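Our next item is subunit A:
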Amino acid sequence: MEMDFCLITGRTSKQGESREIGKATEKYRDNTAIVRLNEDDMEGLGLEEGSSVQVSTEAGSVTVKARKDNGLGRGVVFMPIGPWASKVVGGDTCGTGCSHAKGLSASLSNTDDNVKSLKEILAG
Partner candidate 1 sequence: MIIKNGTVYDPINDIDGEKMDICLKDGRIVEEAEGKEIDASGLVVMPGGVEIHTHVSGSKVNSARSLRPEDHRKDVVPKTDITRSGVGYTVPNTFVTGYRYARLGYTTMMEAAQAPLGAKHTHEELNDIPILDKGVFTVMANNHFILKYANDEPEKLKNYVAWLLKASKGYAVKLVNPGGVENWKWGGNVDSLDDNVENYNVTPREVIASLARANDELGLPHPIHLHCNNLGKAGNKETLVETAGMFAESLGSPGNSETTVEVGESAKNRVHLTHVQFNAYGGDSFANLSSGAEDVADVVNKNENISCDLGQVIFDDVTTMTSDGPWQHRLYKLSGKKWNNHDVEMEAGSGIVPYTFRSNNPANAVQWTIGLEVALLVEDPWRVYPTTDHPNAGPFYHYPKMFAWLMNKDLRDEVIENGPSSASSRSGLGSIDREYSLYEIAIATRAGPAKRLGLKNKGHIGVGADADIAIYDFDEDNIEESFSRAKYVIKDGEIVVKDGKVVKDTRGKTICADVQGEVTDEMRDEFSKYYTVKMDNYPVNDSYVPREELIKCG
Partner candidate 2 sequence: MILKENVTCMFCGCLCDDLKVEVENGEIMDVKNACVNGRSRILNHNRERVENPKVRKDGELVDVSFDEAIQKAVNIIDDSKFPLIYGLSSTEVDAQRKAVELAERIGGTIDNTASFCHGPSILAIQSSGAQEATLGEIRNRADLLVFWGCNPVESHMRHPPRYSVTPEGMYISGRSDREIVNVDVRETTTSKMSDKFVKVDPGKDYELFSAMRAYLKGFDVGDAAGVSSNEIEELVEKMKNCNFGVIFFGLGLTLSSGIYVNIEGALDLVRDLNDHTKFAINPMRGHFNVTGANAVMSWTTGYPFGVNFSRGYPVYGPGEYTAMDVLVRKECDSVVVLASDPGAHFPASASSHLKDVPTVLIDPKKNATTHFADVVLPPAAAGIETGGTAYRMDGVPLELDKLVESDLPSDREILDRIIQKVEV
């Protein structure tokens, strides 16, 4: 089951706090290798809290864990910045030095893949 969404990436306090402990830690991965979405959208995709979900954009795709966030409207998903989100953010800056990292077209689908570790995600 695949659905299209508007993807926002951004900072969270948990991402910031755990980043200061270390990027190679489990805690950092738990706080950063995630995508937050509305529970109705989760249901539509057949996802539960913590299940693996593949996020794909024209830049690439990555497997992360789903987290419920009813502050998000339907059709909008959020990923904290970090090495996992960086897989789906493109590098075309249109000559400005800065690429789009918010408001991206993404498709999400249920997956059995595991979430990669920091080392694995950086390896390519």
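Everything below uses one rule, namely that a residue touches a chain if its C-beta (ideal position, glycine included) is under 8 Å from a C-beta of that chain, and two chains touch if they have at least 3 such contacts; residues count from 1.
The candidates were selected such that all candidates are chains of the complex that A comes from, given by their letters.
What you see is a predicted model; the values in this text were computed from it and never measured.
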Worksheet item: Which candidate touches subunit A in this complex: 1 or 2?
Response: 2
Worksheet entry | Interface residues, subunit A side, partner candidate 2 - complex | 6, 8-13, 16-18, 20-25, 59-60, 71-73, 76, 78, 81-83, 86-87, 89-103, 118-119, 122-124
